[in-house]
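Every protein chain but one is kept in place in this view of the complex.
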Amino acid sequence: MKPELMVERLDELAIELPSWGFADTGTRFGKFQQDAAAVTIEEKIADAAHVHALTGCCPTLAVHVLWDFRDDLPAARVAALAKQHGLAIGAINPNVFQDQQYKWGSLTNRSAPIRKMALDHILDSIRIGRSTGSRFLSLWFADGTNYVGQADLIERKKWMVAALRQTHAALPTNMTILLEYKPFEPAFYATDIADWGMALLLARAAGPRAKVLVDTGHHYQGANIEQIVAWLLDENMLGGFHFNDRRYADDDLTLGSVDPYQIFRIFHEIENHRFRTGRTPKIAYMVDQSHNLKPKIEAMIQTVDMAQQLYLKAALVDRPALAAAQKNEDLVRSENLVRDAFLTDVRPTLSQWRRRHHLPLDPLEAHRQSGYATRVAAERRQRHGPKGGGAYA
Amino acid sequence: MKPELMVERLDELAIELPSWGFADTGTRFGKFQQDAAAVTIEEKIADAAHVHALTGCCPTLAVHVLWDFRDDLPAARVAALAKQHGLAIGAINPNVFQDQQYKWGSLTNRSAPIRKMALDHILDSIRIGRSTGSRFLSLWFADGTNYVGQADLIERKKWMVAALRQTHAALPTNMTILLEYKPFEPAFYATDIADWGMALLLARAAGPRAKVLVDTGHHYQGANIEQIVAWLLDENMLGGFHFNDRRYADDDLTLGSVDPYQIFRIFHEIENHRFRTGRTPKIAYMVDQSHNLKPKIEAMIQTVDMAQQLYLKAALVDRPALAAAQKNEDLVRSENLVRDAFLTDVRPTLSQWRRRHHLPLDPLEAHRQSGYATRVAAERRQRHGPKGGGAYA
Amino acid sequence: MKPELMVERLDELAIELPSWGFADTGTRFGKFQQDAAAVTIEEKIADAAHVHALTGCCPTLAVHVLWDFRDDLPAARVAALAKQHGLAIGAINPNVFQDQQYKWGSLTNRSAPIRKMALDHILDSIRIGRSTGSRFLSLWFADGTNYVGQADLIERKKWMVAALRQTHAALPTNMTILLEYKPFEPAFYATDIADWGMALLLARAAGPRAKVLVDTGHHYQGANIEQIVAWLLDENMLGGFHFNDRRYADDDLTLGSVDPYQIFRIFHEIENHRFRTGRTPKIAYMVDQSHNLKPKIEAMIQTVDMAQQLYLKAALVDRPALAAAQKNEDLVRSENLVRDAFLTDVRPTLSQWRRRHHLPLDPLEAHRQSGYATRVAAERRQRHGPKGGGAYA
Partner (left out) sequence: MKPELMVERLDELAIELPSWGFADTGTRFGKFQQDAAAVTIEEKIADAAHVHALTGCCPTLAVHVLWDFRDDLPAARVAALAKQHGLAIGAINPNVFQDQQYKWGSLTNRSAPIRKMALDHILDSIRIGRSTGSRFLSLWFADGTNYVGQADLIERKKWMVAALRQTHAALPTNMTILLEYKPFEPAFYATDIADWGMALLLARAAGPRAKVLVDTGHHYQGANIEQIVAWLLDENMLGGFHFNDRRYADDDLTLGSVDPYQIFRIFHEIENHRFRTGRTPKIAYMVDQSHNLKPKIEAMIQTVDMAQQLYLKAALVDRPALAAAQKNEDLVRSENLVRDAFLTDVRPTLSQWRRRHHLPLDPLEAHRQSGYATRVAAERRQRHGPKGGGAYA
């Protein structure tokens, strides 16, 4: 691909940031609080706008209904606030896992009233999404069981199907359900939507505007994630991604910090799909990370930088040459055509793109020199006072 | 459940033995040859009949087209021979992985002539299956790739769909395709049918008489296999099982030798399905194990004994009581109702069933005292002479 | 083994309960609060004493310095309180992971003052242990790093060695260090004490009264835990266990709820050690579980019941017969001698033991009928008021 085209290719890649990614998060053993961490939606919007101003590729912010909307700030006001900051509101994330009533599940709770509460919250979320102009309803369920015998797995499946159908029926025509799967945590025995096969069957049962969301940390060890992505694309069922990385479980580490080649291979399959079909798939790329140690804004900038590099590397693969090598079963050359794209340093191209868009060439350094973190840390420390870190027991 | 009913419940459970399970198998590092191992189909039938005579629950023998049929012994003769021994021929297993032309795949090979060779072999297998009265065409493919870039994963998917449709079209109405999935080995980068989701989509694309085959060793570590089984049952897509156990990879160890509770929980989900629907699902239970160290016949007897015990234990769960406990979210009682069934010693019931069917109470001991192994070892040593163990390199 | 001896064998098995196991615990996504959960050390002692009264095998209570000791209740008073309830204080658990200063580590923190704070807390814990008559100092460290490059792994190793030596130097002669290892969580890139090999080297560097603690949930998928146990025993380095179970990560589920055969095989190796050496190893058996859904007391009773059954089953293996079968390389008989012990229903023996000790035959049922849970739930609700469940972000 010509360097000129490479630079333009980057214009395609928009990465949505998560509002909760600017807040303090941790592990079951506690949270290490940061003064600069955002608490309110206003602060989250400011932080996201700051990242977008520096990176130029994060025009939307995913929001979390339970944590980001409050009575004194209607949804339309949140959207307006975002707009003032140069952002749009992205995916709406209901929360049906935190409240005590969801102890035994939300949409798959045995209790019809609790199922209704969960569904109502999701329908509310759709209404909020209309007000904010969101195009995606992002659904992740903690639902599942911790012990054999705790519940009938198929009864729960049927409750999920029924509720997803009602959800889909309430969806505006410009909104898409993104249905996430996860094999473990916090349900330790059986998660109700455990893998892409279950998510695909449920999404198809829900309706045509329900697609599958792939969180890169939600697979068993050794899984070939890019093959799943390729199948979902071919089945027209890929809705989007939650980007993060992990060594063992769902560690929610920075994208590419453990296995950058894995993420590259996912982009490679997306490029393969484009090459095969001639069409550019519409995919919602979103970050979903949890930083207990890294400063939130730095981690976001680092993530976006990594995603852009890996996206560019995948675009570099000479696909006609690859197809020709494959035809000859020239295995070593085929692999090298992919590998060498990965080994190519694309930072000069990325710099060129940043220059063209009048962005800082080193967004992390620009952030550090901006004094933003120090300033908001002081403000927020004063505004919110000391925060507790939580306790395991 | 009343003891009387428990005993009858065992009448339901038929376990198919694999012809190759009586032959010498090993690892890539070599095979440890056993004199008593079967080489010819006649010997395999004799061994399987011997196991059936001792256990009373293995009336069919799965056969492997490449290894079990030869020009001088037409398929109908094989079936007749089996019948003489009191057996019927079970699943037909084509082999499209061993021959050199399948280096780059069989049904998903880029070469149309090789794809045709593979398909022709499968269509031949259907014809053999007609002659032998088989009800199942069991399909496992080694197809896949070892390196990123080696092939287009979706091109291979489409070739697989096309060939499975042709296979289904050639199927007699009383025959069912059992489509197996496997996430790794011998394809190390991407297996063309890697998980149950892929197998389900392909089986549905093939036609209504294509179902999914669950090999208990073909999952990533930590997978909740019984949940997959429950979903397949609910989707009416469960065809059967290949029974074995493993600690790490596809070790093909004796069923229940590593994790007996796992297999019990699978039977528990099958019983749940029956309790939920009032219908007994038709499932082909088959053994697929590879014994490099254990004497083959002993391993089979041990496997069947274990399967019968675990099946009985699952039947013991008091399902109405379980449903009641679940309704109360009585988690500890619910779990204990399942767990206690597992902890119950069902060997007395199994003995009662054996007595009723005039079978030896201890089939392993009966086998040892029969002198069968010693006799066939001598015969076969003389008949086949020394065998090589193979070499890694 | 004669039934009479079997019953006596159970007298050997004491299982230590953890004070934090009676408190509310959860996941990073939140806690589901229980009114009956204990908050104060007085409540924890009462709950543990209740479990011991019902099961007769939990005479000691592990305590957690940060959560269980307070200024108005000196350690000696805690020990006296326990004694009044028929309990002794077991392992002392320092906490050097929860406080904000430990963000970058405790004993392996780069900052000498913070390392000193952590060490001082551990030395304090030893003093508390002297007051309470504890025989074990149980050390688990969350220390580690989340990202490559974050720290020099070996520098951290050396700080750990230095601090453990100082800890050992301060140890009374009747106290033993139990050093725990864990491969992941909450450190996601590298845990400073990641596996048994590291724990063994560190314990040996610390001194002769430092041993390794095996938490059954702290291994990679597929690990053969019983082999590690056997090696630690042979190296005279096994100190004790933290009992729990898991499907994927460190799920802290009830012992044996996922894989009872795994725990049985651990006991089997301990029995093998006794058979081989003629000596009964001194092992601290402790529970370490985290119940977000199960009632705490019920979970403990269930755990103890399971541990007793699995211990009995392991004692049932006919070891002279096993040795004889092994000598003949009689693989199937060898395995069956072990397996059949597991398949034997030992609940009658357990009942006999309970009868002999004037314990309720069904401790769970006895607990339910005692009304204890309802009573303390009411009291504690009133005493402590509403509790928050925490939030992910």
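Labels A, B and C are assigned to the chains in the order they are written; within every chain, residues are numbered from 1.
Just so it is clear, a contact is a pair of C-beta atoms (placed from the backbone, for glycine too) under 8 Å apart; a residue touches a chain by one contact, two chains touch by 3 or more.
Fair warning: this is a prediction, and the values are worked out from it, not measured in the lab.
Enquirer: For the chain left off this view, which of A:L293, A:L337, A:L359 or A:V376 is in contact with it?
Expert: A:L293
Enquirer: From the list B:P183, B:G197 or B:P363, pick the residue that touches the absent chain.
Expert: The missing chain is touched by B:P183.
Enquirer: Touching the left-out chain: which of A:Q221, A:Q352 or A:S370?
Expert: Residue touching the absent chain, from the options given: A:Q221.
Enquirer: For the chain left out of this view, which of C:A194, C:L238 or C:A284 touches it?
Expert: Answer from the full complex: C:A194 touches the omitted chain.
Enquirer: Out of B:A82, B:L139, B:I228 or B:L253, which is the one that touches the chain we can't see?
Expert: In the complete complex, the chain left out is touched by residue B:L253.
Enquirer: Write the list of chain C residues that the hidden chain touches.
Expert: 104, 110, 146-155, 157, 183-184, 189-191, 194-198, 200-201, 220-224, 227, 230-231, 233-235, 265, 268-269, 272-273, 276, 322-323, 325-327, 329, 331, 334-339
Enquirer: Write the list of chain B residues that the hidden chain touches.
Expert: Missing-chain contacts on chain B: residues 20, 23-30, 32-33, 64, 67, 97-100, 103-104, 142, 146-148, 150, 183-186, 188-189, 220-221, 246-249, 251, 253-254, 257-258, 290, 292-294, 389-393.
Enquirer: What is the set of chain A residues that contact the non-displayed chain in the whole complex?
Expert: Missing-chain contacts on chain A: residues 221-222, 224, 247-248, 254, 257-262, 293-295, 298-299, 302, 306, 309, 331-332, 335-336, 339, 342-345, 347, 364.
The rule is short, and it goes like this: only the chains that are shown with their structure count from here on.
Enquirer: Taking all residue numbers at the chain A/chain B interface, are over half used by both copies (same) or under half (different)?
Expert: On the two sides of the chain B and chain A interface, the residue numbers are mostly the same, over half being shared.
Enquirer: At what distance in angstrom does the C-alpha mean of chain B lie from that of chain A?
Expert: The answer is 40 Å.
Enquirer: So how far apart, in whole Å, are chain A and chain C when each is placed at the average of its C-alpha atoms?
Expert: Using C-alpha averages as centres, the distance is 37 Å.
Enquirer: Would you pick out the residues of chain B that each touch at least 2 other chains?
Expert: Those would be 221-222, 224, 331, 335-336, 339.
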